[in-house]
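Please read through the structure below; I'll follow up with questions.
With one protein chain withheld, the remaining protein chains of the complex are depicted in position.
Just so it is clear, A and B label the chains in written order, and each chain counts residues from 1 on its own.
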Amino acid sequence: VRGIEGDQVLLRIILSESRSLDREPLFRRILEMLRAEGLAGATVLKGVAGFGHDHHIHSLMIEVAARGLPILLEVVDTQERIDRVLPKVDALMADDGVVMTERAHVIRYAQNRSSTDQP
Amino acid sequence: VRGIEGDQVLLRIILSESRSLDREPLFRRILEMLRAEGLAGATVLKGVAGFGHDHHIHSLMIEVAARGLPILLEVVDTQERIDRVLPKVDALMADDGVVMTERAHVIRYAQNRSSTDQP
Partner (left out) sequence: VRGIEGDQVLLRIILSESRSLDREPLFRRILEMLRAEGLAGATVLKGVAGFGHDHHIHSLMIEVAARGLPILLEVVDTQERIDRVLPKVDALMADDGVVMTERAHVIRYAQNRSSTDQP
């Protein structure tokens, strides 16, 4: 149990699925960094369409080979831990993508407690 | 028309796709409970990767057979109705998963009005 219940920060990162670093998908590199930094968890969603960048619509039909669909990466953790990883996110993202935060109230963040921890 | 326009609560639940209850996917049980409780609506998204739990990265390639990908279940409704379902969500989630809320301003929540209701 990580004990991050309370008012925390939801970090959302949007980038193209097609971006890579050292032949690995960039979103996966960011995910690995977040895990290495000890963040509580992360969820990666893949869009089916979108635009941004230079205002061409990305979709399953258009431009996907060139740019890829949008990836939305979400993390909820304490302000302190989010602040600590933001420079690393920025360094990995380089010259593209969206990074935003929202306020979130964590009601429970209980994961994989052993059965003896249960009430 | 449900008439929940205004400042409401966005409830977000994250759990593993692989969790089940009575041989049914747990996220579907939660969805059925939310519907039975009369909530206005819910949306279920499936992630393509993530981590949490014990800090192993879950992905299409790793661990999926064991744990499954993350499921993100979202509901927007009044504070009162969200508060009413939270204990039931908690009971179904048991010892795993993330539950959080955010503030959301609902501009419209008009669904399936019959044609005679249209302006």
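Please note the rule applied: a residue touches a chain if its C-beta (ideal position, glycine included) is under 8 Å from a C-beta of that chain, and two chains touch if they have at least 3 such contacts.
Worth saying up front: this structure is predicted, and the values here are computed from it rather than measured.
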Touching the hidden chain, out of A:4, A:34, A:72 or A:106, is A:72
Per the touch rule stated above, chain A touches the missing chain via residues 12, 14, 45-55, 57, 59, 70, 72, 86, 90, 93-103
Chain B residues touching the chain left out here are 8, 10, 27-28, 31-32, 34-35, 40-46, 71, 74, 76, 102-113, 115, 117-118
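Heads up, the rule we're going with is that only the chains that are shown with their structure count from here on.
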The C-alpha superposition of chain A onto chain B, two copies of one sequence, needs a rotation in degrees (nearest 5) of 120
